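Can you keep this structure in mind? I'll have questions shortly.
As you look at this complex, bear in mind that one protein chain is not there, while each of the others sits in place.
What follows is chain A.
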Amino acid sequence: MDKKQQKEKMTGLMSKFVSLVSYKLPDDVEKKLKELSEEEDNHLAKIIYKTMFENQQLAFELKRPSCQDTGVLQFFVKCGENFPLIGQLDNILRESVFKSTKETPLRHNSVETFDEYNTGKNIGNGTPSIFWEIEEDSDKVEIYTYMAGGGCTLPGVATVLMPGEGYEGVVKFVLDRMTSYGLNACPPLLVGVGVGTSVETAALNSKLALMRPVGSRNENENAAKMEQLLEDGINAIGLGPQGLKGSKSVMGVNVVNTARHPSTIGVAVNTGCWSHRRGKITFDRDLNYVIDTHEGVTL
């Protein structure tokens, strides 16, 4: 295959992958939702869970986006320095979103700011958003694909706390967001908390936290402890599915952290809704792929 053919092949595969993400939830999310519905004893909440499972079944059978808001596409890329299409990757991802939008179809969710018009293509200036990491001595590429819906993007918030406010301040910041905005973001939520030095490091960490599987734990003992405490704490509030009350509120809380300046604690919250449409695909140099998040699926 020459470069052009490789490019076409990868664009086609990524377009199909985006489409898959729109109609099938990842295994970890499916499993957790099932668990939560079995533990639920609120009558209304049970009916909502039942609707959710029927919807996912139908979406998969009909190959239609399970939620009408197919979001703005976001990609988190970890690319080996020797992956042959490293220079073409940005364009491939952009093209694949455009292609998938026509073929699936996905909703047109790209509005140019200030000029205020919908591009009608689901791509625009800076959308899809692509975040890069380069890996030494590797010829593979790992791509997380995420559909950031409006409802679940809205609770996103970041700030910089003073060290005097401590991690107690982080807890307050997260909890306050849950009862104000979180309940409208289609719970049960996956809550991503980022801790770092400034707003943008914390914000990126909080989104990376949403890429981590439901049920995984931070390697740092204290961070893992805070994940558990927050998860139990937010669950005790009992938002329930759709914020209409229930036994639980969240699928989990994931914290991703990086170092900070001695005088600051950057903190951010990002939420994923129950319809947490993320997928991870890895390509080798010959474009053979593995999908970790959706077992047994081929494109």
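The working rule: contacts are C-beta pairs under 8 Å (C-beta built on N, C-alpha and C of every residue); 3 or more make two chains touch, one makes a residue touch a chain; residues count from 1.
In this text, contacts and distances are computed from a predicted model.
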Could you tell me which of "Assimilatory nitrate reductase electron transfer subunit", "Carbon monoxide dehydrogenase", "L(+)-tartrate dehydratase subunit beta" or "NitT/TauT family transport system permease protein" is the UniProt name of the chain missing from the displayed complex? "L(+)-tartrate dehydratase subunit beta"
Can you work out which residue in A:86, A:130, A:171 or A:299 touches the chain that's missing from view? A:171
Filtering A:226, A:267 or A:291 for touch with the omitted chain leaves A:226
Positions on chain A where the hidden chain makes contact: 44, 47-48, 51-52, 54-55, 58-59, 62, 64-70, 105-108, 118, 120, 150-151, 154, 163, 166-168, 170-172, 175-176, 178-179, 183-184, 186, 222, 225-226, 229-230, 233-234, 236-239, 241-245, 273-275
